[in-house]
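Excluded from the complex is one protein chain; the other protein chains are retained at their positions.
As written, the chains take the letters A and B, and residue 1 is the first residue of each chain.
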Amino acid sequence: MEDKARKRGLGLNPLSAIAQMDRIPGQVGYLLLNEEGAVISSAGELENDEKSADIIMGLIMLASQIDSEAYPNYEGFKKLSINYEGHSYVVCLSNRKIHIVKKLNSVDSVAVSV
Amino acid sequence: MEKQLDRVMDDVLSNPGVIGCVFADHQGLCLGAKGKASTDSAGIIGAITDQAAKLEPQHKSPVIVLENDTRTCIIQRSGTITGAIYKNI
């Protein structure tokens, strides 16, 4: 599969990004979006989940800065996570693609709730 | 009175690594800010929780965490108010 993609001249290989997301521990679904928010690839509980894709795109495009006093020389965040009890969404931007992974939390971090 | 909110913010700032905190009401208006935090950020914090709450509206509002190499920003809503805590890593 990866060989085929390389032959097609996809230097920035989406298949390798998919392979990476497949291997993430606790992963129960993922979305790979381009910069416009279009779904490039998806699987598991997030398969074809354009609604979640839209919401998360809306979230990261809300602002380029959160607090000018706390982050004076600001260069952006590397990771965004949205944490529910038991599961969470982890979002990052790499290779101009938005990676969204839905994971089940590991046992020690489930403990807390209000 | 707001003295109580002041005390809560002081307590938050006394935690190791915490550099600032902001609280906003349900309209994104600033209720209070202490430490290295701008009252201007109340609006964006409110907007972030609003947007994140759409993801799984059936669940209790989530904790949103933004990280880079040096700082963490932790945001959560409880009832009508939203809090954000800025931490050094």
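Note that in this section a contact is a pair of C-beta atoms (placed from the backbone, for glycine too) under 8 Å apart; a residue touches a chain by one contact, two chains touch by 3 or more.
One rule holds for everything that comes next: contacts and distances are computed from a predicted model.
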Chain excluded from display, named as in UniProt, from "Ragulator complex protein LAMTOR1", "Ribonuclease P protein subunit p30-like", "Probable trafficking protein particle complex subunit 2" or "Glutamyl-tRNA(Gln) amidotransferase subunit A, mitochondrial": "Ragulator complex protein LAMTOR1"
Contacts of the hidden chain among displayed chains: A, B
Touching residues on chain B - with respect to the absent chain: 1-2, 4-5, 7-9, 11-12, 15, 18, 21, 23, 25, 31, 63, 65-66, 68, 72, 74-83, 85, 87
Positions on chain A where the hidden chain makes contact: 17, 20-21, 23-25, 35, 59-64, 66, 75-81, 83, 88, 90-96, 98-99, 101, 103, 105-106, 108-109, 111-114
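Just so we're on the same page, only the chains that are shown with their structure count from here on.
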Complex contact set, residues of chain A against chain B: 52, 55-56, 58-59, 62-63, 65-71, 75-85, 88-89, 114
Residues of chain B that touch chain A when the two form their complex: 19-20, 22, 36-38, 40-41, 44-45, 47-48, 51-52, 54-56, 59-60, 62-69, 71, 73, 78, 84, 86
